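Note that this complex is displayed minus one protein chain, with the remaining chains in position.
Letters A, B and C mark the chains in the order given here, with residues in each chain numbered from 1 onward.
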């Protein structure tokens, strides 16, 4: 069955412009969505797919306006249902490369069930979650990723909700490619999108995205030049997990506890540092990594947490169809209708 | 705020009979639900609550008929919504002890989103999932916990779905008390129910339940006397994780990998065995335990995987109300209506 | 001993017993045999809502009714002529339905104190004379079965399980039907369990022989083959027929069939049936809920499949928001609603026609869809086919209404030849020149340009869109234009559907208007009252939105319009609204179909002293 790797396009050389539709972009000036769009358009030529075979599906939200701006097939659907609709698209035509653009409200609040079920089934979709930790389009209510205590239009005294950790949910539900990136790191964002496009199975990318209007600066400690090195750790396959302005901090796995060490303190060295293995067969390290953002003091990981291959739902489904056809022969009207206990009236 | 521990009932001495309603029980003869009902009735006197303060909420399914048979308040709602409705009950009256009886279809298929959001918020509910890995009431279609390849009425060629792991989902979403037990182990089932009743926060119990009609024997390797010792490991707090007919097998944590050792082989000893700590502050061990059922060869853990305390949604919500009242004074109609920019017409 | 054979016109038999007694199986075996003999027939099973309530309890009684005839029939019969009661509960539950003087075959072996108590009998009805108006035949089926199987190496329990075949054999004898079809079925079914096969075969034969040899029965009956139109027939339930109709539409249109669904009584069998047709390329996506069911179907429709979703009332309620998206994006989609007793969870295994207005008006905003309703189990085939054709050719969501009565009931389908099926014309747009996603043809139909087509990349969605161009538009006049476009597209379908036919005179005192499954009872009732010299016409509506073009005119020719419905008057409302006509409502909301007699009485009441002439 269709597999993106097989479909690599050699004959067409696209540029970013080929992926820009002629629709006026209508996000607020300064919104992080602009960068995500730009990076998607820039990396699309690397997706190895003819643009008529690419479909962007979305729900409702600022982020979900995304498909209008991509010059591919696009479906701006209803709130929360993008994953389910995309599953239908992919199952109906497995040759398509199906992307989902969604928000933290769209995919984790109303759409949470479709999301975890798509992950569970390992449907071959690429889900890009624009996480701004707020409901943008409805003007500023808290979302399931908003931090506890957050004051918003619908929580004037602060929320009493604990937030979801999207990476943990996706991985726990069965996503086979799990990554995080940021609107403000264009190259990294492009890389994550391109890598997701090459993965066969459910690829999930959390993009930390700034909503300038209703949650400005939610990620500035991660995205601003001066604070980024101390607060962000770039996960790179096969490389030790080093961060800090002076590249002197490393993550060591002390039993099951990740701890920060100084590799130049004379006591520890680079050899003590956890070497990231994105192909880890045991998901426990991925789990530990996913929890960095829940633990005070640890840096926020960006990059590919883990990827692995297992049969996809759409792949297996179509294999099963082929198997049954091979066994029973392609169905015909005759076989269908005259198969059971029939009798003649003459 | 209401907290079950505070409400311990000393004046009333209940027996199991007090919790049996006068409604005829209508499950199929031999159904595992009968045992769950019996154990719930037996352990209810230990829940420390007056029976008028106990509410059982359910969705739709064979399992969801449960509330009719308990002589407490009960609400047999609609398919998939039990967790959301129960959240409303608990928030509206936090003095009630609110239980949810549900099935793998009801809570993990259609109700998946309400489930993970209730876990995320740590609503003080006790959710009892009757997992028979099948849709009973609708007569035998596969459920999200059915094993891949399962032949059912709606999958004559076997499913291509990967199953959910309910324990992993619950823990990952934020449940603060996570346990598993079996219909065929009455004492253990009673213990789990009673312990859940004492927990403040979202308590989740997966009960492995046999559907004699549509999925008979799904758990017989765990429940039958002869195979149980080799296939089930009882998690007991502070005790080494030992199992096997001869009690000679133990689980050792080799780095991040649980492995089975023979404690009498001369090489290993009881000291090598992982000692279960249900109060572990790091959830990583819980994660590893939750994966036992996904790993070929490891026994199925039953018992309390982990429990911990963090503020509940309903608790925090009512604290916030109290705080605001303390700060602003209890609202009155005068304050409400004549507070803003008013003017007089004379 | 030779017994006389009396030829009768038709007979209604009901098998009733515990859920575990195999009554559905017994009934369907009898049905298959009767069908093969060339009778017209109609069946209706009646399950409890519980899977298998405690043995012997009233809640656990499961029934199967079969009406077969030497002439054309439309219903499974009002009042059984024969009841097979496997236990006291089955007798208790079913007795009130029998015609006076009916034959009751009881399994006395089950009439012990425990079972009598479970059935709430204070005294044994076999002994207290309460059955004196019936022809009661007492047999200890359990014992007769065990005796027959004495020498077989099976457990008592296994042997006892065969007792339904004793009853079946006896019935075959009584109605002069051959055993061979059931024998063959047993051979295939239990090919791998020869002991069980042998046991059942023996018991079946024993039942037959018992009729032949004992003195209990003096007469046998025969029902001659019906004069049905020529053709190859098969017996279909409504749910089966729907599945077959969709696969046929898929074959005819050349599109893959995609079903997104979530199990729910009484619609689950459509999903189950379709999941067997993998070698027809059929994709059955058992979704996490009803919303994902329809959502995936909308996705599949966008991608170019013949996309459908199937459900019952509670599921339809959940699908309404997504249906609005299909309306807005003008994608082909068929939504099947197998109606059951409501509201809420209601009466899941019972029938009702109370979702019509929901199908019509259940969405926010002005969101019209096409609505069809099937009139009989076999008609479900054609309705599924036509719903697909309309959806595909008009780029519109179509609701197909069935109900629990049709879903489980069965009747013979005269299988059409493939060529006899209407063409389904689907044209995917491929030409980029002048392509606009919302440019309409003369029937208000927009082009279907599916992903994968070079040069036609475009975006659609649920926000209001600019006429012709399809981009987002908040412009006031455009919104009004689009609201009317969507409506006109639906109304235009009236040009493509058949006009209603009047069964009877074209004008007169009374016309009875039906929709959906009430067709059968009304058809039979009208035949009966006509036999009594009354004049009544009948108009049946398969298309409920838009109405067939001549409908208003046709009914305007009658002084009285009687509309029997299994709801509180939903079609009546639509008719009053559209035609400003007086309607006599006749409503029943009991979870049960109309009986022929109920309709007859109502017709007589409306006609008053007159004969409608």
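The working rule: a residue touches a chain if its C-beta (ideal position, glycine included) is under 8 Å from a C-beta of that chain, and two chains touch if they have at least 3 such contacts.
What you see is a predicted model; the values in this text were computed from it and never measured.
Student: Taking the complete complex into account, which shown chains does the hidden chain touch?
Tutor: Counting the whole assembly, the omitted chain is in touch with A, B, C.
Student: Of C:109, C:245 or C:362, which one is in contact with the hidden chain?
Tutor: Result: among the candidates, C:362 touches the missing chain.
Student: Given that one chain is not shown, which residue among A:20, A:213, A:275 or A:325 touches it?
Tutor: A:213
Student: Tell me which of B:35, B:87, B:124 or B:138 is the one touching the absent chain.
Tutor: Considering the complete complex, B:87 is the one touching the chain left out.
Student: With the missing chain put back, one of A:19, A:142 or A:234 would touch it. Which one?
Tutor: Of the listed residues, the one touching the omitted chain is A:142.
Student: From the list C:194, C:343 or C:608, pick the residue that touches the absent chain.
Tutor: That would be C:343, which touches the missing chain.
Student: Taking the full complex into account, find the residue in C:40, C:81, C:240 or C:352 that is in contact with the omitted chain.
Tutor: Residue touching the chain left out of view: C:352.
Student: Just checking the interface: what residues of subunit A touch the absent partner chain?
Tutor: Against the left-out chain, subunit A lists 24-29, 60, 62, 78-80, 109-110, 112, 135-139, 141-142, 144, 153-157, 213.
Student: List every residue of subunit C that touches the chain not included in the displayed model.
Tutor: The missing chain touches subunit C at positions 48-49, 312-314, 316-318, 320-321, 324-325, 327-329, 337, 339, 341-350, 352, 354-355, 357-358, 360-367, 461-464, 474, 476-477, 479-480, 483, 486-487, 567-568, 573, 576-577, 580, 582, 588-592.
Student: List every residue of subunit B that touches the chain not included in the displayed model.
Tutor: 21, 23, 50-55, 57, 60, 67-68, 71-78, 81, 84-93, 95-96, 113-114, 117, 317, 320-321, 324-325, 327-334, 336-338, 340-346
To be clear about the criterion, only the chains that are shown with their structure count from here on.
Student: Distance from the CA centroid of subunit B to that of subunit C, rounded to the nearest Å?
Tutor: Once rounded, the distance between the two centres reads 40 Å.
Student: If you average the CA atoms of subunit A and of subunit B, how far apart do the two points sit, in angstrom?
Tutor: One centre to the other, that is 30 Å.
Student: So, what's the distance in Å between the C-alpha centres of subunit C and subunit A?
Tutor: The mean C-alpha positions of subunit A and subunit C differ by 45 Å.
Student: Could you say which residues in subunit C touch two or more other chains, in rising order?
Tutor: 278, 288-289, in rising order.
Student: Which positions in subunit B are in touch with at least two other chains?
Tutor: 109-110, 112, 144, 157 - these are the residues of subunit B that touch more than one other chain.
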